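Missing here: one protein chain of the complex. Every other protein chain is in place.
What follows is chain A.
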């Protein structure tokens, strides 16, 4: 009776569980914990399979200041310039994470390596001008002691862009801008074109612009390996793995109009190592998205674009992979050594490959006919139907040719305005973009690398102002269109 009275009287006090039971705090479930302890002891008792110090050299470091997602030419260029522009040696710990060390699907290795200054945006022209200066002096930038010098194999054959009657005014305007920026481009009338390049059929051409200097093509693999070698020698860490998660801390704030905005800060990158189930969390201060065709997926991991459309929160990164084909053919009667990289009014292009009468070329398909991007299989019919007829019409010598091989590669295609995205994201404050170049990423890589390093270290662009390429334009709807897309 007393116990019941006590229970009733002190029901919310000390005797809620009755007089005999008491919470032992951390000593609850003593028996279960002892069994667990014995199991743990058995594992590392001598004779067990547990090793105190396992080899973790294949894992990325547990902490990095800057994590660059993507080890293509843009990623390694950013890493190189970060190390080059940091104020003191070893100030920053940079980690480059690349999911495929064979670069089998990366855009860099599959690119045809062209570089031109014939763009319509001043920023693009400036980027190309800096890049060609970088490439011409590549050994001053990227030489490593006791290692062989780089041979970028630059063919300075120039680009020849052809324009029909409707596009002639735009081309003239573009050439004016290019000349203002310092590119050496000249305009050719159809007759001058015929005199210079007798193998062209000038029917339908109103104007042509020809790059006289600093244009041509080079070996993209050499640039990538050069940047990689130099960055590694300057102390950049690299890891072969896939970024599977970006953990961030969130701060919710209200705008003056009452809308809720989530400001995020990524503080951990989870890297899943190749061919293994191991996932290493890398604590980081800054993440750079240089993942090329897969940048959209990486951005989604950070929560970019997850929200109602029309808001800043819901604006996705509009970069997706687009497959482009390149065909190599042999034509002994072809244009020969003087052939520049010619872009026809129909969008098809070709260039000389090597010295044995081989040429390569392709065409950007129409929006409706985009091939699917699940693999890199080549569609040979595309050449027969969409590329060859136009090329053969423009260069009669190409009427008889033999296709030797073909490959396909991805463009990191910016579906909004086909120009790069450079700079920080407004909401995820420590993610910087360097992606979406839609086919001209390789030629802009040195310039973009330097720009991203500048904005990261100094807070603004010092040399080339890439503010028009910021992420904000997707929210504002301001397209930064490039007229000369190949």
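Assume a residue touches a chain if its C-beta (ideal position, glycine included) is under 8 Å from a C-beta of that chain, and two chains touch if they have at least 3 such contacts; residues count from 1.
Methods note: contacts and distances are computed from a predicted model.
**Q** Which one, "NADH-ubiquinone oxidoreductase chain 4", "Alpha-endosulfine", "RCC1-like G exchanging factor-like protein isoform X1" or "Small ribosomal subunit protein mS29", is the UniProt name for the chain you do not see?
**A** The record for the missing subunit names the protein "NADH-ubiquinone oxidoreductase chain 4".
**Q** Among A:155, A:214, A:430 or A:443, which one is in touch with the chain left out?
**A** Only one listed residue reaches the unshown chain, and that is A:430.
**Q** Taking the full complex into account, find the residue in A:265, A:316 or A:330 that is in contact with the omitted chain.
**A** A:265
**Q** Can you list, in ascending order, the chain A residues touching the missing chain?
**A** Against the left-out chain, chain A lists 25-26, 61-63, 65, 86-93, 251, 263, 265, 267-268, 283-286, 423-424, 429-430, 432, 455-460.
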